[in-house]
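Data first, discussion second: the structure below is written as structure tokens.
All protein chains but one are shown in place.
And then subunit A:
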């Protein structure tokens, strides 16, 4: 009876496809960043290559690679361009004006994958996918420099099954700059004061209860979780080179296949592991 449609919220993390995008040369000098760090383009490209390899070759996802666009230095961070849940994709309106056109290629790719497309066209609304945390049971949308309430309202209207709650992002770029899902019902969270505050608000806003795993480094709390056939729980996490203290915490996850993936160069641009892909669950019968 479970059949093809197991109903709402079946199988958190059961992805089949991933959409990624190439690294433009303009990334090194022109991509938005909060610090003044210099980015090594070659390094960024090679770590991205490794990332895509893990998704496709190692984990067996069907990877769609969108071509880089020099006029869009941040285009590698595809997460911000769309929010996908189930069979519906919300094409966002990124908070930074320089990034608006990143959504065009994303929309086309998601249409190709036969998802229902909803576009955020309201000019008063902004939303970056990096501010959206889907827990499997509900959404949290971080109100940050890039995402506003109107954007969150449109997301809530788009995904009607789920509760969508707003939480403040007091510091850092995005909500997911200091948290992510590490498994079903498990929130990975950074140790900084604002991270902990935001977590408390998430807990207050929720009817559900979550376990948490605290990482000493905020950015280390951004990991990519998947639950794949023949592999079970999978977690892509930052390397020991980047966050030596945090890495030991991941070892607590005894049931997970842990895959360290370097993100050092992109981190200088406030990029994290979830930023570089949009994960989709496509059912075979669609």
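As a convention for this text, a residue touches a chain if its C-beta (ideal position, glycine included) is under 8 Å from a C-beta of that chain, and two chains touch if they have at least 3 such contacts; residues count from 1.
Here is the rule we use: contacts and distances are computed from a predicted model.
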Per UniProt, the name of the complex member that is left out, chosen from "Ribosome biogenesis protein NSA2 homolog", "Band 4.1-like protein 2 isoform X24", "Mitochondrial ribosomal protein S24" or "Adaptor related protein complex 3 subunit sigma 2": "Band 4.1-like protein 2 isoform X24"
Among A:33, A:145 or A:197, residue touching the chain not depicted: A:197
Omitted-chain contact residue, chosen from A:97, A:123 or A:207: A:207
Option from A:126, A:144 or A:165 whose C-beta touches the chain left out: A:165
Option touching the unshown chain, where A:156, A:228 or A:264 are the choices: A:156
Hidden-chain contact residue, picked from the options A:22, A:43, A:86 or A:260: A:86
Touch list for subunit A against the chain that is not drawn: 1, 3-5, 7-9, 86-88, 116, 137-138, 141, 149, 152-153, 156-157, 159-166, 196-197, 199-201, 203-213
